[in-house]
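Only one protein chain is missing from this complex, and each of the others stays in its spot.
Order as written gives the chain letters A, B and C; numbering starts at 1 within each chain.
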Amino acid sequence: MSEVTTPEAKLTRKDFMSDQEVRWCPGCGDYSILAQMQKVLPELGIPREKLVFISGIGCSSRFPYYMNTYGFHSIHGRAPAIATGLKIARPDLHVWVATGDGDGLSIGGNHLIHALRRNIDINILLFNNRIYGLTKGQYSPTSEIGKVTKSTPFGSLDYPINPIEIALGAEATFVARTADVETKHLQEVFKRAHEHKGSAFIEILQNCNVFNDGAWHLVTDRTTKTDHQLVLEHGKPLIFGKQREKGIRLKKNMTPEIVKLGDGVDPSELLIHDETNPAMAYILSRLGPRFPTPIGVFRAVRRMAYDEGVNAQVESARKRLGPGNLEAVFSRGDTWVVE
Amino acid sequence: MSEVTTPEAKLTRKDFMSDQEVRWCPGCGDYSILAQMQKVLPELGIPREKLVFISGIGCSSRFPYYMNTYGFHSIHGRAPAIATGLKIARPDLHVWVATGDGDGLSIGGNHLIHALRRNIDINILLFNNRIYGLTKGQYSPTSEIGKVTKSTPFGSLDYPINPIEIALGAEATFVARTADVETKHLQEVFKRAHEHKGSAFIEILQNCNVFNDGAWHLVTDRTTKTDHQLVLEHGKPLIFGKQREKGIRLKKNMTPEIVKLGDGVDPSELLIHDETNPAMAYILSRLGPRFPTPIGVFRAVRRMAYDEGVNAQVESARKRLGPGNLEAVFSRGDTWVVE
Amino acid sequence: MTTQAGTPPHPTQDPIQVRKRHEELEEVVVRFAGDSGDGMQLAGMQFTNETAVAGTDIATLPDFPAEIRAPAGTLFGVSGFQVNFSSHDIFTPGDNPDVLVMMNPAALKMNLQELKPNGIIIADTAEFNEHNLKKAGYETNPLEDGSLTQYQVFPLDITSMTLRAVEELKLSVKVATRCKNFYALGLTSWLFTRPIEPTIRWIEKRFKKTPELVEANVRALKAGYHFGETAEMFAVQYEVKPARLTPGKYRNITGNTATALGFVAAAERAGVPLFLGSYPITPASDILHEMASFKNFHVYTFQAEDEIAAVGSALGAAYGGAIGICTTSGPGMLLKQETINLAVMVELPLIIANIQRAGPSTGMPTKTEQADLLMALYGRSSESPVVVLAPATPGECFSMAFEAVRIATKYMVPVIYLSDGYLGNGAEPWRIPQVSELPQIHVQFRTDPEGFQPYLRDPETLSRSWVRPGTPGLEHRVGGLAKEDVTGHVSYDPLNNERMVRLRAEKVARVAMDIPPTDVRGDPAGELLVIGWGSTYGSIVEAVERLRVQGTSVSHVHLRYLNPLPPDLKDIIRRFEKVLVAELNMGQLLKIIRAEYLVDAKGVNKIQGQPFKVGELMEKMQETLEG
Partner (left out) sequence: MTTQAGTPPHPTQDPIQVRKRHEELEEVVVRFAGDSGDGMQLAGMQFTNETAVAGTDIATLPDFPAEIRAPAGTLFGVSGFQVNFSSHDIFTPGDNPDVLVMMNPAALKMNLQELKPNGIIIADTAEFNEHNLKKAGYETNPLEDGSLTQYQVFPLDITSMTLRAVEELKLSVKVATRCKNFYALGLTSWLFTRPIEPTIRWIEKRFKKTPELVEANVRALKAGYHFGETAEMFAVQYEVKPARLTPGKYRNITGNTATALGFVAAAERAGVPLFLGSYPITPASDILHEMASFKNFHVYTFQAEDEIAAVGSALGAAYGGAIGICTTSGPGMLLKQETINLAVMVELPLIIANIQRAGPSTGMPTKTEQADLLMALYGRSSESPVVVLAPATPGECFSMAFEAVRIATKYMVPVIYLSDGYLGNGAEPWRIPQVSELPQIHVQFRTDPEGFQPYLRDPETLSRSWVRPGTPGLEHRVGGLAKEDVTGHVSYDPLNNERMVRLRAEKVARVAMDIPPTDVRGDPAGELLVIGWGSTYGSIVEAVERLRVQGTSVSHVHLRYLNPLPPDLKDIIRRFEKVLVAELNMGQLLKIIRAEYLVDAKGVNKIQGQPFKVGELMEKMQETLEG
């Protein structure tokens, strides 16, 4: 057991490592995600005991075992529901959910969208490796069409779910994407999510080197990412490429196009990222294969968080009606006395 | 039992009325929806026996009992899953799903989005009365914030789901909205859905006069609808108002605004509806309260339907490998003979 | 109808008599019935309230269709409400009504066969038109064709009289007509000298936003009452004296309300917040509705997207240190089992209230049944022991709900609470307890890091300690994978797994040491022992008592604790020659009793969505004794 920690005591990465041996495959992208989380948390200045990690089932969902905080490895797909109950009853806690593309988008899709639309103040990390890892390699809701897996020897036929797009469709108030190998970016996004009041949804592109190696190679590999990765920054134009020579512009009919800077195209014509503009986020979420893959914060707006509302309601009820009085509710309606 | 019908015999509305007494409350919006369906079907020229209506649980889900076709009143929220299995195994059938805002978006939300993203060739009618009717009036995922219902005496706190937006987020290939009292429009949309190959999602604004009377009053009442209803037509500018004097224009940052025609504003500046433009559909789906409510087809595009893919795969496998041979699969791998 | 002093109940038809004769009765069963839109449930509940307030004992049986407002005049659209009220204690709504208040022909058609010989029929003639008669399948009008001569029939044009009563208010006919249930109620109230003031108060509260409706309904109510008084048609006014109930302050309560109050009271006595995660389903929804109004207590109610999320949120709250509860019924219960399994594994308190209804599948949602017992015990994958409790009467729902919380928190274990539609919607007078009478529930959250291990157990209860996240130094991880004893680390060690499975079973078994002795109604030994559980209590008690009066050797044990079973049950069973298990299912407790005690018990079973009638039970008991 870990000894007492107080907000004062400055914590270090080690403080967040549990005594459990990490059981992921050597080379799994999950290691980096874990490491970045353990590095960021000390900077947030919250006492360790105020943190809870809740997960479903999957390789990614083993995450809580390795964090020296409170942790709950629950049921396939149900982490958001459990986290919702916890956060309503315990608004003082910082609740993180770790889930996978199968856990969060296949069996757990409904709980995910309902958590997001309610805007309950939890942070959801969706480890997207486009495969079912723990069950040894079946295709997942994010797998590309035609994918040959154990359960689809002739290729899958399911049009993939776009996690960012579905989160936007549920009107999530914070929607971001990052990648296992982008260590700094991971940390930044984790911080932003922590600071956001309300549901924060983070898709993390993660490599499963055993069952789906290289799924994100183009976006994350040093040699290719400059052309295939688009870093979103609020208020900044959408520029990418080795020499940052390419940009994204919107045609009249709101369809995006890639333009080369210089020859006649001025940066001012480019799309300027705006985290508060819904149409912007939506268009960026479905740029498609011919475009670079955006990472960063697609959308960030403030809306009443569900737990805020619930507890405000309880408070106002107490103010208006006074603290609950059992005798009173027992005697609701008509009563009579028998001598 | 109904007597045999053949494609030749021209069917009438009566042919589609079952022998079961309709058990909805007097005045319920469901009656009109049922009537329009029974009127449209004869025009489609499909034999009655090729039609199947599958529903979940709820007032709306009683729909199949009243249609003299094949029908299956199934489980709360699960109709899309059952319909998917049926359509894969029986591509020759025309499968319709009847569901409610609770059935389809609360307990059944996940099956709904997965059916839509797979683009299985079924037509989904979501009766949206913004309330749980059959269970006597609790708020639903589409109820407005602050709604006072049996389960929310202090007002609900859940930010509502926007059915059109969630369907778009799942990249549904056909997304439309209509209303119980718009009889002609209902029929048109039903026809469009029938003609669409792939999943067709239709939100039907429906009045529950017992538990949520007037939920759609502004949009559907003769006296108010001209200002509060926006009829979408492909290729046509977005115009509404008593004298069709108002239009919708897009500002530079892709946010819509209402403009008065005439004084300086030319119709050519207005948004022209395009059923194939994803950003357009998305923006229209979230116009918000200060805008009129769009009805019509938000989005209609063609993409491989799941059942097409599955059956094509089976066919090609048969072509390539020949029809299945039991002896052969029995003997897969190494075998030996014992004398 | 048992009249005193043998005076015949017939109203003497002497026209010149003005002052009405008074007759005292011991027990009366009234059944209101009409269209699901006629407000019969309301009339019934208000009548119940009036007579309860008047001090009689009561038992009720609401019986309505699954449709909200099925088309007018249809047989399947008939909605009924039966009230039994009496000056001695009663246990059931009564097998057969003495009085039928019938708002249309369909209602009469559905209910007549149950009316007692010479019973009273009050019928709204306005509704007995061609159209409705045909819908109900009557060739001719029973009110006129002499087919009801063996009853006392009072044909009244209730509709027109109601319209006349509210005439001046200038309401639409539709709205005005809606008041007729209160007219009928007023008349019935007069007929049995029940006070209408409680109903007037109720109307004023219910419609306070629409004064014209208050006015209209009150007028209709009074008009009905005065009609009885003045109309010569009614020569006799009946009266039922108050019952001799234990002194105290009383209210009339349904099982669902009592359940809600029991949970809230327990949370208050434990000093722990309560979290209800629920998804609406008949007949459980009312508990959610009731609890949602307790926001000023430390009560959270959450209407989740489905039952899985409902129970998940409750477990999450329990993990956070709240009392996690969910309420549901059969089809929803199925969906909670995986989460209950997790609760068994992480050993957190969780209460799952299943208000049983008739199945399987969607079945008959508004009808009652007791067929979810085996599912509660065995409906989860692998070995997953939980505690199972069942209240026996509407009022008892309070104490058993309270008990569920006590056990769950003391043993850190899920508790399944089995009520049913009959208990949930049925009502009885309930003696309002003093808060001080209620036991304290001692909840101790662990805070001491010294020597903490997540799965260290209390030597007596075997429960692990409850730790609230946020407690410094106790950070730890729990989950659904097999756990190592004491440390709770993930472990696939074969022997450890068997040890943990047996520990969880033993923990539940020990609850048996913590429950009251089983009481046997009747002789402690004899020929026949009838075992029941849940809502069948009333019918069994009455059947057994009647037989005992006839000198039959029969006793009754009613189980509130179904898992673990009471330790003394074995000996009790041994003391009887024959054992009969009465349940509203195909014999579920029966299976358990046979397996557990190897006794050749027989079952009396009914799967009709209706409670047992006392007569049915008596017959079967006699058969068993003879056979």
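Criterion: contacts are C-beta pairs under 8 Å (C-beta built on N, C-alpha and C of every residue); 3 or more make two chains touch, one makes a residue touch a chain.
Nothing here was measured: the structure is a model prediction, and the numbers come from that model.
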| item | value |
| --- | --- |
| Shown chains touched by the chain that is not drawn here | A, B, C |
| Per the touch definition above, residue among B:Gly235, B:Gly264, B:Pro289 or B:Gly324 touching the missing chain | B:Gly324 |
| Selected from B:Gly27, B:Gly45, B:Gly85 or B:Gly262 as touching the chain missing from the view | B:Gly85 |
| Option touching the unshown chain, where A:Gly100, A:Pro141 or A:Gly309 are the choices | A:Pro141 |
| Option from C:Val28, C:Ala43, C:Ala66 or C:Ala223 whose C-beta touches the chain left out | C:Ala66 |
| Chain B, residues in touch with the chain not shown (by the definition above) | 1-6, 18, 20, 47-50, 52, 54, 57, 64-65, 67-75, 78, 80-90, 92-93, 110-111, 114, 310, 313-314, 317-318, 320-324, 326-327, 329-339 |
| Residues from chain C at the interface with the omitted partner, ascending | 65-66, 76, 329-331, 333-335, 337-338, 341-342, 344-345, 356, 358-364, 366-367, 369, 371-372, 374-375, 377-384, 479-482, 490, 492, 494-495, 497-498, 501-502, 505, 585-586, 588, 591-592, 594-595, 598-600, 606-610 |
| Absent chain, residues of chain A that touch it | 21-26, 57, 59, 73, 75-77, 106-107, 109, 132-136, 138-139, 141, 150-154, 156, 158, 210 |
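The rule is simple: only the chains that are shown with their structure count from here on.
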| item | value |
| --- | --- |
| Farthest-lying chain, centroid of Cα atoms versus that of chain B | C |
| Of B-C and A-C, pair with higher C-beta contact tally | A-C |
| Cα-centroid distance, chain A relative to chain B, in whole angstrom | 30 |
| Rounded Å distance, chain A centre to chain C centre (Cα mean) | 45 |
| Distance between the centres, which are taken as Cα means, of chain C and chain B, whole angstrom | 39 |
| Residue numbers of chain B (touch at least two other chains) | 106-107, 109, 141, 154, 158 |
| Multi-chain contact residues (two or more partners), chain C | 295, 305-306 |
